[in-house]
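The structure that follows is given in the form of structure tokens.
What follows is chain A.
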Amino acid sequence: MKRSFDNLFPLLVVLAVLFLLGYPFAFLMGYPLAKTNLEDHNRWSQQTIKAFEPVNVSDLSNLKFTDSISAETGLLVFEGTPVRSAYTVDGQLLTLESDSLQPVQLTPLSGQIDGQNQVFRTERPTTDHPLYLNDRLLEPGYEKPPEKPDGVRLTFTFTDTQGVFALHGQLLVPGKDYTLDGTTLTLSQPASLWLSLRTEPDWARPIRVTGDYAWADDATLVLKQAPPAGSTLQLASAVVRWAQRLDGVVDGQNRTFHLRHKNLVSNDAQRQIYVDDHLLRTQGRRPQQRADGQTTTFTFPEPGGIITLNGNALTAGQDYEQNGQTVTFKQPPPRLGQLLQFDYVIADAEQSQLVLALPPASGSVVWANTYTVYDKPRCGTNVFECFLSLPQHPVPLPHWLFTTAPTFFAKHPWESDTNVVREVLYTARGTLVALLAGGFVGLLLAALFVIIRPLERALLPWVIASQTVPIIALVPMLVLILANFGITIQTSILPTAIIGGYLSFFPITVGATKGLRSVDPLALDLMRSYAASKWQVFFKVRLFAAVPFIFASFKVGAAASLVGTLISETETSNAKGLGFAILGQVQAGNVADLWLLFIISSLMGIVFVSAVGWVERLVAPWMRKV
Partner candidate 1 sequence: MKRVNFGALLGAVLALIATFGPWFTGTSSSLRLQQLEQAAWAFLPLLLLGAFCVLGALFKSRWLSLGLVLAGLLGALLGLLAFKDSLITVDATAQWGFWLNLFSFLLVVVGGISKLGVLQGMGWSTRILRDFLPPASIPLLLFLSWEALTEGLRIPMAFFPRISDIYQVLISAYGVLIADSIRTFFKQVLIGYLVGVTSGMAVGLVVAFSLFLRRGFLPLATALSAIPIVGLAPVLGRAFGVDWESKAAVAVIVSFFPVVINVVQGLTTIDPLKLDLMHSYAAGNRDILFKLRLPNALPYVFNALKIASIIVLISVIVSEFLIPGPPLGLGQRISLSARSGRYDVTFAAITFASIIGILFYNAIVLLERAFTSWHSSFREK
Partner candidate 2 sequence: MTEEAVTNEHASQVASAPIISATDVDKVFPGKGGQVVALQGTNLDIASREFVSLIGPSGCGKTTLLRLIANLDSISAGTLLVKGKTPQQARLDRDYGYVFQAPGLYEWRTVKRNVELPLEIMGIDKAERQKRARRLLQLVGLEDFEEHHPWQLSGGMQQRVSIARALSFSPSLLLMDEPFGALDEITREQMQQEVLRLWSETHTTTIFVTHSISEAVFLSTRVVMMSARPGRITEIINIDLPHPRNEDTRESERFFELVTEAREALRRSERASG
């Protein structure tokens, strides 16, 4: 007992150590991907910095904002124009010195406020004006599903089921107007084509209200929750907001400014930067002429502006001369080069640094109405968290093998061909047949080699060379040829036997030949003295001497025929067996399942090799290993 414990204990310790080492190994393999997720800005969540409205609009001379504000970093703007009148800022309160602002007209909406009605209408359609419920500013938000390319507007797929649904200015009633199956919405009636022709195409799709409210068409608001009776719902006519100033000296010469939040999203079309009340456009403007590698003179829509070639800003005076709208390049821009004229360019997106085309005159103010920056990584705050949140791990964490095993085995029922146990049995059958086939050929060849010496000399180098030919390449061809004779892998075990046997016959040939030759010369001489025939010598002496070698080579052959069988299962279109399962997991499927299959196939190999050992002990008990 102690001896088997002595032998088993170290093995268990080593296995345990390997198991534990699996954790740092999994982390190491997933580290590059996790690091990229952490550091690549494109994988970060985004935050939109907007000029925000005050909480109350009833009294414009005393505005209260949700956060504390400072006159250094921000300014009050009114409908896109900085407010020139003096005001004081104290914490969250802003007090206007004089009543210079036009009073904000609050338009009540038509619609019952009774605690149940969610739909409201306005006469003056404007989607930009803020909505106040009592004195609370409501946030709009909606989701528009992707357009169906076939135009049949019956089913739409959303990303969530929370919220209410609206279409064409109407609130959709669940059950009556639509049914929801998971995230797929099916309308009872297709969205009316007549309506969609008449209205904006955008409104012809149902929307899901994700925020406090959303515009269901030009003049209709749908609220997520019905406002309680007695509350007031009003649209503000004008827009008063607190906007951010840009950092930078305004002296008529400086053109470089910074936004206050770092990591600017470069391709943000919503960005609005103003100089006083003049909006700087984010889009570039094209010249009239096309760059063809020869033209040097181009006419742009505006005088001034920063000229970029393929995204890189060029320097006036150095790369080109500008005269009003005409720009003359020192070198003709290359063919198909993209020439654009910008009001400003982003010099450093990480530092949110902008370079304006024209330096703002002193006394003016540069401010941002809205812009988007990268906020933080989506996956977590450090590499480890990002590693854990990887959707696909290169190497699974060891304990997952145990947690996914039950689901893995239960995934397919026993009756189905894709049940794991059935697959294992199928592969085992193939391996056995392949081993027997290879063994037969191997032993036959070995016998021939021993009896006819010249044959060995002639064929052995080529037997060795045959193993350098990758049989996996010839499997499709072999299957095709056999199919021509009506032998398919579905109907017959022959293809598997050939492929597996091809891989296993070589070690058996080599081992058996060596074994048949490893006879004690004295024993051979003894046989000669008995005038025994060649066949008698073969069976009585050589075969027995060869037994240990034959069994050793059969062990190698068993592993090889398993490989061959698996290969034949991967390359053919027969949907059975472990090889097929592995192939399926390679293409889709989680990495823990793949490892489970790998472990199963390895265990199969071990079992087969051990089985040969047991057979040896049964058949040749005199070969007791010391």
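Here is how the candidates were picked: all candidates are chains of the complex that A comes from, given by their letters.
Rule of thumb we're sticking to: a contact is a pair of C-beta atoms (placed from the backbone, for glycine too) under 8 Å apart; a residue touches a chain by one contact, two chains touch by 3 or more; residues count from 1.
Keep in mind the model is a prediction, meaning the values are calculated, not measured.
Among the chains 1 or 2 offered as candidates, the one in contact with chain A in this complex is candidate 1. Of all residues in chain A, those touching candidate 1 in their complex are 6-7, 9-15, 18, 29, 394-395, 453-455, 457-462, 464-465, 467-470, 472-474, 476-477, 480-481, 484, 558-559, 562-563, 566-567, 570, 579, 582, 585-586, 591, 594-595, 597-598, 600-602, 604-606, 608-609.
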